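Rather than the whole complex, this shows some of its chains in their spots.
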């Protein structure tokens, strides 16, 4: 097993600031959500607290970016937290103080970065740490992000390029970072013919983490990651996005079933294809982002369960996206179902049984080796769904336990048939006899 | 586990007539090779004897096809063996007599078919069995094979289509067929935008086998199969080709390494992505086919071992292609290495460690749970190749046993380094201590 795989032996679980605060999260919000996790969620396995994009941008106010705006940067061309948003970062402290507090809660701390080097560093031609080359000399003038103007890509063949990435992760290690989500890298949209064109930057980041002296989970965005590069991804990262940004719309959830079918053979310890954040509870607080501003998730309770069930039988990372402090009781309940979380963290032999326009079924073994079957009604109406158990080799008579309701059904044999709500799941643990 | 997966729990091993006899194999050659297997190879696991393409074509003489030629066909539009080539098939016996003889040798019998219905049946509008529809009514006039004029595709939505396929497999079951290689189906080249356009024909064939009353391994050709359809393939077939036709050229062997990297996550019981036949010994007896007529394989001894080692650590089916009766002692030796065959049949946790232009490395656990590492020198010169064992989690001290030469190397620790011939492999079983 690769050393990097030991950093994420089970799918990472945690919280990320994007779905609720976009590019504009601040210290109070970060720590407030961390405290909520400590008090309500840690016991169920949730542990990472991740500060998403543009923590170095003083004027950020929403999910949209200010083009060409001034970014906070240290003397080595490295971006640092905006003090007006993260007061404890002043005087060169960076994220160290926040990380310390999160660690003291028994949790882990993560940050988001963009691939590359700040364009402002390049046009000012500022120095780099550990090399006498300058920002201008390692930047790739045509390599950029289509949706954000902060960075240029780094030319892996330039002298000083690896030193630059090393200097970044040395800084993050000094802050106490446990998780890094790197963006504009798993699918570099500026090169439509070659969406995995940042493969050398991924390798430089892998090397930089390996020699930074601290374990950090490496998460790559955005999706869709390129499935033909699954081997390279699995050698270098711990998780990578399978799709574009996920939000609380049924069509996006519906489409995830196809993606999970394709990526399922690539799920393994330390390598977790990622269904993206869970847009649950209160989201989109700073602007209307694919829905109303400051809304509770558009997903119905049934859709929420479908999402959590799929993320679990597939074994996606589980990263919450809402402002946790505004959770209603039902919002908390859906993310604290120990049976579902256990499937996500400990199941094995996970695989899709079938999928069509209107239904899907998955199988896994739970922690104790019991068979688990999940049925999904993908249609827009209540529907009876059947599995021919014998076709899949289940020859015995079973009792089924519904992992969401805990209800029991006896005498399941030959065929499993259930009437299921539109967009709802049924996940059963099967016990022989 | 699907019932179909129980037909091929390990990678199928056997012999196929294409590489030596093309479209023109006859009864004597088929049975002669079967006898050779019985006498020399059965004990090592080789068991299937497969009659390749156009056994229904009386004028076939080589690997090339006669366009629009008359085919042997029964009253239900089903192709039957050409009596001039398979004398025992006369009087409606079909392949029954040959299958019986092969079964009596303790071996299994396979045939090749083309997807679809004979064009001659369609233009004569002959009857079908089990339906009052006729050949004309189930044919798809635009669905055809780019390289052979025998068949039209079958329209899965036509009444009578499933009955036609059922009638085929009913016939094959009556003959005693154990293995069916269906061609022009895994990659339907006539539809370049949709190479998996025969998906409904695959499903009809699956259903026809499931209800024919006999276990038959289902093999799909030609490659490259479409990797995004891996789920559908795994639900319907037992093996499928990963590439176009494989022959005894280094570039084709070299390219197989990339294909194996991509398909490795999809290898599992009952589902064997297929590296294609092994062009070993005497091949191409009827014409010059990518090399001299009637030649011994162009592969050097080192390349032969590279091929068998890759096919084994990847767990491809192993299907011999040469005229076995002309095997020289060295030809027999390379296919009767029990250690290599055991890796192919019983290894687990198989995966590539790394691959670059000049080298590759694979890992698996052998039958007894020992670590096995295979190194490949893909360059054209002798080369020292190293594996950083600790990077992959091998922290102990090992003794290595070379599975080809049986030589032992002691004191392997930290790094495994070996000087390897051009195009040659090194496969070592590692024993702790």
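Note that the chains take the letters A and B in the order they are written out, and that residue 1 is the start of every chain.
Just so it is clear, a residue touches a chain if its C-beta (ideal position, glycine included) is under 8 Å from a C-beta of that chain, and two chains touch if they have at least 3 such contacts.
No experiment lies behind these values; they were computed from the predicted model shown.
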(message) Assuming the complex is a homo-oligomer with 2 chains given explicitly, what is its full copy count?
(response) 4
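The rule we apply is simple: only the chains that are shown with their structure count from here on.
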(request) Compute the rotation angle for the C-alpha superposition of chain A onto chain B, expressed as a multiple of 5 degrees. (result) 180
(message) Could you work out how far the Cα centre of chain A sits from that of chain B, in whole Å?
(response) 40
(request) In the complex, go through chain B and note every residue touching chain A. (result) 1-3, 227-228, 230-231, 235, 261-262, 264-266, 352, 354-355, 391-393
